[in-house]
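The other protein chains are all here in position, but one chain of the complex has been omitted.
Up next, chain A:
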Amino acid sequence: MAVFAVLTPSYHVSEPKATALVYSYCRRNNPSSRARWRNKCSPITCCSRRAGERARKEKTYYELLGVSVEANVQEIKESYRKLQKKYHPDIAGQQSHEYTLMLNEAYKVLMREDLRKDYDAYIGQTRVHFGRNTSGFGYSSWKGPLRPQALFVDENACIGCRECVHHAGNTFVMDETTGCARVKVQYGDNDQNIEVSVDSCPVNCIHWVDREELPVLEFLIQPQPKKGYGVFGGGWERPANVFMAAKALNKQLQQQAESNQRTTQSTVEEETPAQAEARANATMKIKMERFSGIWNFFKQLF
């Protein structure tokens, strides 16, 4: 139940436990101004960062609360209350203490827009804010747990052969308006059928992409209305190379996030010292890995 990501041994089998521990210590120093430690630690940090990040993805705050990355405040609230009613120590007994702590932490972060942005940036999630005209249509859903890789159909290349739909009908669907296939449900079929359908594509337009890139790619591949000038222009368009476009957009979003961070820092004065401090602590915590895991580690030791 309350397994902290840093120390989940089953996940990073190749990494010794201690490395992960040191990793979090080093991370903990990084936000502070003391650079000499950072330098000392950097080799370990480098080699274990990937492990840490992979491990962390086991359960994000979103997954913990059982909401989608784009969930609004109301959905998060409802889900949090539902979970609390099941797992709060008043109801489930003392053993659910750790789990409730995590729920509280997740809730606190996701309920505050500035903390949530920081967290999104940290876990590499992009909430697709920019598409006000996207009604969620065309975005694939997930069957089962989230996995690091996702399927994506480059509709620019798709010739509409229906091979993939034939082999894995629960995963792919034909979009009759564009005449292209697209992913409806990630991992909607078993792995073997998916493998076959990917291989069967005559133009190799089905790609395995990182999960974080998926929302951006799926957003970009949708035809967007083109600005028209009188009789010229108009109609629909989409980037010719969706992967390049995604890269550019990601960069743009990152810059946006950074500037957001800067603006949130400048508005700190409006808060009371206690609030600012609480927020500072929370931000710190997000950045430095979940240190609380160490306490569990200690408890196991002694």
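Heads up, the rule we're going with is that a residue touches a chain if its C-beta (ideal position, glycine included) is under 8 Å from a C-beta of that chain, and two chains touch if they have at least 3 such contacts; residues count from 1.
Just so we're on the same page, contacts and distances are computed from a predicted model.
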{"item": "Omitted chain, identified by the protein name its UniProt record gives, among \"Heat shock protein 70 kDa\", \"RNA helicase\", \"non-specific serine/threonine protein kinase\" or \"Actin-related protein 5\"", "value": "\"Heat shock protein 70 kDa\""}
{"item": "Residue touching the undisplayed chain, where the options are A:Lys59, A:Lys77, A:Lys117 or A:Arg238", "value": "A:Lys77"}
{"item": "Contact with the hidden chain (one of A:Lys59, A:Lys108, A:Arg211 or A:Arg238)", "value": "A:Lys108"}
{"item": "Residue numbers in chain A that touch the chain omitted from display", "value": "18, 21-22, 25, 28-29, 31-33, 37, 40-41, 77-78, 81-82, 84-85, 88-91, 93-94, 97, 100-101, 104, 107-108, 265, 268, 274-278, 280-281, 284, 291-292, 294-295, 298, 302"}
